[in-house]
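One structure below.
On to chain A.
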Amino acid sequence: MSNLWVLNLGFAVLLVGVGLYCLLTMRNTVKLLIGIEVIAKGVTLALVAGGAARGNLMVAQSLAITVIVVDVAVIATALALVININRHTKSLDVRKLTRLKG
Partner candidate 1 sequence: MLFLYIIVPLLLAGLLPLLGKLSKRLLPDLLASAAMLFLLVLTVIGARPLISGGGVIQQATWFQAPLNIRLLLDGFSLLMLFTIALVSFVVCVYSIGYMEHYGAKANYYALLLVMIAGMNGLVLSGDLFTIYVFLEMAAVASYALVAFGRGPDELEAAFKYLMLSAVASAFVLLSIAVLFAVTGGVGFGAVAQGLKTLNVRTLVGICSALFLAGFGLKAALVPFHSWLPDAHPSAPAPISAMLSGVLIKVSGVYAMTRVFLGVFGLTPALTTVLTVLGVVSIFVGALAAIGQNDIKRMLAYSSISQIGYVVLGIGIGTPLGILGGLFHLFNHALFKSLLFLNAGAVEQSTGTRSLDKMGGLAKVMPVTAVTSVVGSLSIAGVPPLNGFWSKLLIIIALVQAKMLTLAVLAVLGSVITLWYYLVLQHQAFFGKLNEAWKSVREAPFWMSAATVVLALLCVAVGLAFPFVVGTWLQPAADALGQGVNVALNFIGF
Partner candidate 2 sequence: MSLKKTMAQNIQTIIILTIFVPIIGSFTIPLAGLISKKARSFWSVLLALATTASSMLLIPFALRGGELAFRKVLGLGVDFIVVADALSVFMAVASSFIGALIVVYSLGYIGHEENQSEYYFIVLLFIGSMMGLVFSANLVFLYLFWEIAALACWRLIGFYRVREYVLKADKAFLVTFFGAVAMLLGFILVYAQTGTFDLTAMRGTAIPGIAVLLILMGMFSKSATVPLHTWLPDAGVAPTTVTALLHAAVLVKIGVYAFARLFCWTFRIPEGWQEAIPVLAVVSSLVAAAAAVVETDLKRILAYSTVSQIGYIFLGFAVMNPMGVSGSLLFILMHGLAKAGLFLCAGIVIHATGERDIRRLGGQIKNMPWTAAAFIFCAFSVIGIPPFGGFFSKFMVIVATVQSGRVWVAAAALFAAVLTMYYLFKVFSAVFMGEPAGHGHKEGTRSMVFVVVTLAVLSLLAGLLVAYPTKLANVAAGEILRWMK
C-alpha cells in the first residue's frame, strides 16, 4: 500500500505544482482562482490517500470534507473580491493590480 500512497502523493505534488505554475504565470484573476482550486485538489488527494494508505480512511474523509468546505468559503470570498475589483478596474488582469507598492 505504501507504494500507492507514494504514487498518490506524487500526483498530489504534481497538482500543487501545476497550480502554483498557474498562480505564477497567469494574468486572469479568475484563472488564478482556478489554480487555487487545482492546488486544493492536490491537497485533498494527498489527505485522503494518506488516510487510505494507513487505514485511517474515515478520519481522512472527514478532513477532506472540511477542506472542501473551507475551500468553498475561500473561493466564494475570493470571487466576491474579484467581482468587486472588476467593478473598479473593469479588468481581470492581476498585473494591473499594482496600486499598492513600495
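Please note the rule applied: a contact is a pair of C-beta atoms (placed from the backbone, for glycine too) under 8 Å apart; a residue touches a chain by one contact, two chains touch by 3 or more; residues count from 1.
On how the list was made: all candidates are chains of the complex that A comes from, given by their letters.
Everything quoted here is computed from the prediction, not taken from an experiment.
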| item | value |
| --- | --- |
| In-complex contact of chain A, chosen from 1 or 2 | 1 |
| Candidate 1-facing residues of chain A, complex | 5, 9, 12-13, 16, 19-20, 23, 29, 32, 36, 39-40, 42-43, 46-47, 49-51, 53-56, 59-60, 63, 66-67, 70, 73-74, 77-78, 81-82, 84-85, 88-89, 97, 99-100, 102 |
